[in-house]
Structures are given as C-alpha cells and as structure tokens.
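A single protein chain has been omitted from the complex, and every remaining protein chain is retained in its original position.
The block that comes next holds chain A.
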Amino acid sequence: MERLRSILVRVAQAIPVVVGVVIISFVLTRALPGDPAVYFAGAAADEASIAEIRAELGLDQPLPIQFLYYVKELATGDLGQSLSTGQPVLSDLSRRLPASLELTIVALLISCCVAVPLGVLAATRPGSWVDHVCRVLVTTGVSMPTFFTGILLIYVFYYLVGWAPSPLGRLDFMYIEPDRVTGFYLIDAALAGDWETWLAALKQLALPALTLALFTMAPIARMTRAAMLAALSSDFIRTARAAGLTRSKVLYTYALRNALLPVVTTLGMVFSFTLGANVLVEKVFAWPGIGSYAVEALVASDYAAVQGFVLAMALLFVALNLVIDIAYAAIDPRIGFENQ
C-alpha cells in the first residue's frame, strides 16, 4: 500500500512537468522561423488568400488568445489538425507512435541481447581478445551515422544479395495490415494468428532494427563492462568467492545483479535518444514513424503537429522515468521512494 501511494506521488509530481511542456512547446513553435499561412497558401497564393488562411488557422489572433484556444482544445483531447498530412494530429500520432516504439523496442532488445553478454564477457576477461573485439565492434557501431548504416545494410542485404524485402515501410504492399489492437504489427498479427503477416512484418523490421541496434550497442556494452568490473572488484564478490561459491553463481547472482542498476539507467537514456535517432532511420526505410513526422512538421512550421509531438514525447518520458524508478526498486530493494 505504502509503495502504491509513493508511486502515485511520483505520478503527481509529473503534472507540473507536463504543464511546463505545454507552455514551452507552444512558445517554442511560435518561435519557429516561417509563416505557416504563407507556406500552406500554395504556390500561386496572393496576399488575400494568405490572409484567409491565416484567419482560418486562427493565426491572426494575439498569442495569449491562441494559447487559450490551444489549452481549451487540449482539455477536450483535441490536438488540432496537422497541415502537412491533412489529418488530426491525434490520429497521426496514434498511428505513428506504435511504429516508432515497435522499431525502437525491437532494436533495444537486439542490442541488449548482444551488448550485455558482450559486456559481461569483456569484463571477466579484461584486456583479452574478447575485450578488444567488443571494443572494436561497439566503437564502429556508434561511430557510423545511422543513415549511413541503414543505406549500407540496404545496399548489401536488399540491393546486392536480395535477402531483405524492399525497404518500403512496415509491410510490403501486398500485405494487409493486421487488425489494430496495439498498433504493434508483430503483436497484432500474432493475436490474429496471421503468421504470414507476422513474418512479413518481422522481415520489414529486421534491417531498420539492426541499424538502430548497432548504434545503441556501444553505451550498453560499455556500461555493462564498467559496472561488471566495478562489481567484480568489490568486497562482497571477494567474500563470495572466498566462501567457495561457484563461478557462475558469483558472476550472475551477485555481480550481474548489482551491475544491472547502472545498465538500466543507461537503457533509459539510450531509449530516449534512440527515439530521436530514429528520424534518419525512418527516412531511409520509409518507416511511417513519429520521428520523420516531427521533422516534416518542423520544416513546414506545422504548429499543431510539432506541439502534439513534443507533448507526446514528454508524456512518454515521464512514463519511462517512472518505469525506470520502479525497475530500480525491483532490482535493488534498498532503493525506495521515501527520500524523494
């Protein structure tokens, strides 16, 4: 009960953050260069039609009034209309956010599956060839820009070898998207029992997820290695070893469990910057995600879309931080919420 209460307190603490984000995103979008009315008036628009569009978008009102309208609409769950896609921002986000999340989460899973064992291995044999291979691998991964890795993978696996399907987004055009439950194609297709679509979605996902995974491996592997080294040299491990516990027991039950804490922190950070790094990968693979959406919106000074994006991201990160805090407590019961 105590724990639940403290989680609720943590959630309540997020409210001022969200309010701040609403204000800041509004002010920042207005500070963007460019005039959306001019941009969207079309190629041959004259002054009168630009003025018409400005009025239609409510941009002729003073800023405080515009802000009030924005907040009022926000309260009713209306994020406004995106000019660049011509759709309500809410429906754009709800369709695109799962695409980005699916990509990011799969990428992180791949990344963890490779990086954590690699880090552990490198830490147990510091200075050995495993350590060097690990270092070279993660350094290459992180030093190559994601769009470059992406294009390289497309070139090799799609263009030259022909193993990968056409890089045309989440599903090749001859498949129908699965009935929407979560918006994650892998989950939705599995729920529907449509394994053919599931496989098709997985194939489309492979290259972009791999691209991102290569990029995110470095911080996770480095952090695992460092944390493992620290854990392995600490007193309780020496004690455990002295007590004659088996090597694997020492390694996995004691050292790794303690080393996981900084790794989880790193994961949280990596997750947030991966969502950002998505942008280029999404462009290269024609992935209909939230990153490419936000960039298009920024370029066009599409206020509603930018605001909606910033808000969605803020909520996501508030939630993410909460999850990480809870994960901390699960990993290490000594960490509570009392002091916060």
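Note that a contact is a pair of C-beta atoms (placed from the backbone, for glycine too) under 8 Å apart; a residue touches a chain by one contact, two chains touch by 3 or more; residues count from 1.
The definition used in the following text is that contacts and distances are computed from a predicted model.
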Record-based protein name (UniProt) of the chain missing from this complex, from "ABC transporter substrate-binding protein", "Cytochrome c oxidase accessory protein CcoG", "Heme exporter protein C" or "GDT1 family protein": "ABC transporter substrate-binding protein"
Contact residue for the chain not shown (choose from A:P33, A:G77, A:G127 or A:P333): A:P33
Option touching the unshown chain, where A:L28, A:L168 or A:M269 are the choices: A:L168
Where the missing chain touches chain A, by residue: 32-36, 38-50, 52-53, 56, 83-87, 92, 96, 147, 151, 154-155, 158-159, 162, 166-169, 172-176, 178, 192-197, 283-286, 288, 292-293, 296, 299-301
